[in-house]
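Heads up, one of the protein chains got dropped from this complex, but the rest are sitting where they should.
Moving on, here comes chain A:
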Amino acid sequence: MILRIDNLVKHYGQVRAVDGLSLEIAHGEVLGLVGESGSGKSTVGKCVLRLTDPTAGTIELAGRDITRLSRRAMRPLRRDMHMVFQDPFSSLNPRFTIEQIVGEPLLRHKVADRRGVSERVSAMLEKVGLRPEMRSRFPHELSGGQRQRVGLARALILEPKLVVADEPVSALDVSVQASVLNLITDLQRDMGFSCLFITHDLSVVEFLADRIAVMYLGKIVESGPKAEIFAAPRHPYTQALLSAAPVADPVRQRERRRIVLGADVPSPVDPPSGCRFHTRCPLAYDACRTDEPPLTDTRSNGHPAACHLITADRIPDAAAHR
């Protein structure tokens, strides 16, 4: 395992952004972490990179517990992981040239001298589909798609083992989303890094991810191999998310029954009792309001999901109920 998160908790004052979350990523694996806005996805990413200090739980990078390492002790480990940010406008220092931005990790970890930096930056820019002449430009001279490629180049230039990609395409024009997504897919195949790919849109990870973890109000509600999640989602929330995502196959699209979730996402300051999803779940019953369902896989062919119906070995079907 390159990454193992166990029972991670992160509270911002009253806000329970992440509230007991566990997940694992194997070497070379892409895990899609999916959830609505405010479910705590970015907070997980920031904890993994120790950009913020976890409240509780443990984070292991390649078998080493990094949860409480000091900033100094973290420094050498930062060669092995990096992050791609959502907003291509605030993630690049406006006062740096592209070469300075992309070359910064090389100088920081003393991997190359100044001349070597220039060469490696050029090579990396070509890898992400940018002309080497871009080196002397400033971020504001670039389009959103180009900036995101620069962000990728920076994150990948040290050939990290783990990349946290926090909604790397959701701020981009729809027309350039696909090309950046394809680029990430190609680079991942090429370089073989493991990836925690964060997104609110399941369709984004349909081709890229090996496994999917679905997050709701700071917790994982279902996780499993991508094919299983897409073909047979078990948790009512996953079913609702999938029913809202666009599907490439027109036959499936027509057959599909859309599940509309009532009510807004509850506040993470005071999450609902019992199953956190019960205020919106079409299948909710008495036990859901009082008891918290464990993340279990009782069915022999199944993958873990947190729902009382699954614990009782029944198959939830949110779409059948309206």
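The rule is simple: a residue touches a chain if its C-beta (ideal position, glycine included) is under 8 Å from a C-beta of that chain, and two chains touch if they have at least 3 such contacts; residues count from 1.
In this section, contacts and distances are computed from a predicted model.
Asker: Consult the UniProt record of the chain that does not appear here and report its protein name from "ABC transporter permease", "Xanthine dehydrogenase", "Phosphonate C-P lyase system protein PhnK" or "cytochrome-c oxidase".
Answerer: According to UniProt, the chain not displayed is called "ABC transporter permease".
Asker: Return the single residue from A:Lys10, A:Lys127 or A:Arg154 that touches the missing chain.
Answerer: Among A:Lys10, A:Lys127 or A:Arg154, only A:Arg154 touches the chain that is not shown.
Asker: Among A:Glu36, A:Asp87 or A:Glu292, which one touches the chain that has been omitted from the display?
Answerer: With A:Glu36, A:Asp87 or A:Glu292 as choices, the missing chain is touched by A:Asp87.
Asker: From the list A:Gly40, A:Gly57, A:Pro105 or A:Pro268, pick the residue that touches the absent chain.
Answerer: A:Pro105
Asker: Which of these, A:Leu23, A:Val44, A:Ile59 or A:Val117, touches the one chain of the complex that we don't see?
Answerer: Only one of A:Leu23, A:Val44, A:Ile59 or A:Val117 touches the chain omitted from view, namely A:Val117.
Asker: Taking the full complex into account, find the residue in A:Met1, A:Leu51 or A:Val260 that is in contact with the omitted chain.
Answerer: Of all options in A:Met1, A:Leu51 or A:Val260, contact with the hidden chain holds for A:Leu51.
Asker: Hey, which chain A residues sit against the chain that's not shown?
Answerer: Chain A touches the chain not shown through residues 46, 49, 51, 74-76, 78-79, 81-83, 85-87, 90-97, 99-100, 103-105, 108-109, 114-115, 117-118, 135-138, 140, 151, 154.
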